[in-house]
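Here it is: the structure, laid out below.
Only one protein chain is missing; all other protein chains are in place.
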Amino acid sequence: MKFLGLVIAFITGVFLVYAAVDFPDWADPESPASTHVSPHFIEKTMEETSVPNIVTAVLADYRTFDTMFEATVIFSAAVVCFFVLRTFLKKEEREERLYRHVLTGVTIRVKEGGRIPPSDDFERIDDSWIPHDLIIKTICRLMVPFIQIFALYVVAHGHHSPGGGFQGGVILGASVIVLAMSHDLRTTLQRMREKVVGILCAVGVLLYAGTGALCLLLGMNFLDYSALAPILGVGPVTARSHGILIVEIGVAIAVMTAMVWIYNNVSSRGNYNEGL
Amino acid sequence: MLWQLDLAILTLVVIAAVGSLMVKDLLGAAILFGAYSFMMCLLWTIMGAVDVAFTEASVGAGVSTVFFVAAVFRTTRRTKD
Amino acid sequence: MTDFAQLVVAKYNYWIYITLMMIGLYAIISKNNLVKKILGMNIFQTAIILFYVSIGAKKGATIPILEHGHGPAHGAGSHVVHAADYMNPLPHVLMLTAIVVGVATLGVALALALKVYRHYHTLEEDEILAQIRKK
Partner (left out) sequence: MSTQYPALVVVVPLLSAFLISAAGWANKRLCFPIAVVALAISTYSCFGLLVRVLNEGVVVYRWAGWDPPWGIAYYVDHLNALVLTVVAVVSLINLVATKKSIDEEFPDKLGPFYSLYVLMVTGCLGIVATGDAFNLYVLLEISALTGYGLLAMGSKGRAPLSTLNYLYMGTIGACFYLLGIGYLYIVTGSLNMVDIAGILPSLYQSKAVMAAFIICMVGVWLKMALFPLHAWLPNAYTYAPSAASSLIAPLATKVMIYVMIRLILTVFTPEFAFTTLSVSNAVVWLAVIAIVVGAVLALQERSLKKMLTYVIVAEVGYMVGGAWLGNSAGMTGAILHIVNDALMTLCVFLAVGNIVYKAKGHCFEDLQGLFRKMPFTMGGFVIGALSIIGVPPTCGFFSKWYLISGAIKAGQYHFMAALLFSSLVCVVLFFRIIEIGYYEPFSEEHGHGHGHHQEPSMEEAPLSMVVPLLIVAAGLVVVGLYTGDIVEHIIRFAIPKGLA
């Protein structure tokens, strides 16, 4: 198998090198890729969509149909992870529970389905628990709001600077994952339950596709944001800019929850009992 | 752009890629893969693809590495090659 | 010889992408560990992304964000945008999609690997095949 792999990789490599000789030189401004379709984007974006970040404009307006499916890809990956991994444990299967006294760090084991009534003094911990680490927990808890504010900035400022729904969504998701890694999965699930994650993920992409369907109902083609102009009360070009913002928000919600959903399932092997 | 810097990063990319495939520990491989993604992200910044680099920094170097580490924690670090 | 050297220098990005791609391809075919294969798959995908980003590069151009775009204060018609001044944005857009597809594939692949591990308690392909044959 090793030899076969080498041979295939070598043949493919030689073939690709042979073909690459015919390419225009690297970074040649006169190459067809830079002269055929792309000049239109660079020169017309501002007057057609009033978005200075050309990548955002092309991503969420000219090729918005692609981007809708891109959001769908991440949605379907999250659903696949849930579908493949999630196992619903029955209550009886968990015989003993571990609790930690928050102040002293003493660990208690409760057997035979017993449980401690919920209180602030004790917290439930995983089977493979790790020692209580105040520094990591506090620092991460402090960082989370700043990460989230930065993420919101990235989403909102995507028209003018690098960024947009995907990047912002991933960073938002990362803030939740940081919380899950520094504390445990149970803490995260208390703040953001599985059902909420699942519904928000669908709602995010639905916001994107729904915007498109709204345009369709208003008599224009699917995702043609200029149809939204009468609703938003602005001109058709500005409506495109606003439309881009709406779908970016949808993408951000979908990507955030998809990342959290995948992480929850992968890190707990689908039983949601213990995280990383 | 400085061609020396460019070349250094390109070399590092290849080294990180080979390293992550050679190292006989899956956790190490995951971390090296994170380094690979980050080098890639630098390379794209140099080429002017800021949006792509931003995405790669958050997705490739960030979340992907976390997924790898999570999966390795839930399975095993052992690998024969 | 100078021709050859020029060829190497003028397209070195393409050579690097081919190298990385072949590393990835070799890993997918030859590696025995399932997670290593997934790593190889990701390297393969990133190599293609590098290729596309290389297409988008343009000498003497800047990042594809319009300079005078911040607000109408500058006047919309006061300056003309030249295509040669900005990088080609289209490959960047395509690759944003490809990166997201990559991470989606990664998530699904890891989920499947976890499921395989849950059943066979190993990630080595030859050990799994031996277990299957034993049955």
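Descriptive notes on the structure:
Residue numbering begins at 1 within each chain, and the chains themselves are lettered A, B and C in the order written.
By definition in this document, contacts are C-beta pairs under 8 Å (C-beta built on N, C-alpha and C of every residue); 3 or more make two chains touch, one makes a residue touch a chain.
Because the structure is a prediction, the values reported are computed rather than measured.
Taking every chain of the complex into account, the omitted one touches A, C. On the side of chain A, the interface with the absent chain consists of residues 15-16, 18-24, 31-38, 40-41, 61-66, 68-70, 72-73, 75-77, 79-80, 82-84, 86, 88, 195, 198-199, 201-203, 205-206, 209-210, 212-213, 216, 220-226, using the contact rule stated above.
The missing chain lies against chain C, touching residues 21, 25, 28, 34, 37, 41, 44-45, 48, 51-52, 55, 90-91, 94, 97-98, 101, 104-105, 108-109, 112-113, 115-116, 119-120, 128, 132.
Operating definition for what follows: only the chains that are shown with their structure count from here on.
Shown for chain C are the residues that touch two or more other chains, namely 12-13, 19, 23, 27, 32, 54, 56-58, 61, 63-65, 91-92, 96, 100, 103, 107, 110, 114.
Residue positions of chain B touching 2 or more other chains: 50-51, 55, 59, 63, 67, 70-71, 74. Residues of chain A that touch chain C in their complex: 1-2, 4-6, 8-10, 12-13, 16-17, 20-21, 23, 25-29, 31, 33-35, 37-39, 41-43, 45-47, 51-55, 58-59, 63, 66-67, 70, 73-74, 76-78, 80-81, 84-85, 160-162, 166, 255, 262, 265-266, 269-270. The touching residues of chain C, when paired with chain B in their complex, are 12-13, 16, 19-20, 23-24, 27, 31-33, 35-36, 39-40, 42-43, 46, 49-50, 53-54, 56-58, 61-65, 87, 91-92, 95-96, 99-100, 102-103, 106-107, 110, 113-114, 117, 122-124. On chain B, the positions that touch chain A within their shared complex are 50-51, 53-55, 58-59, 62-63, 66-67, 69-71, 73-74.
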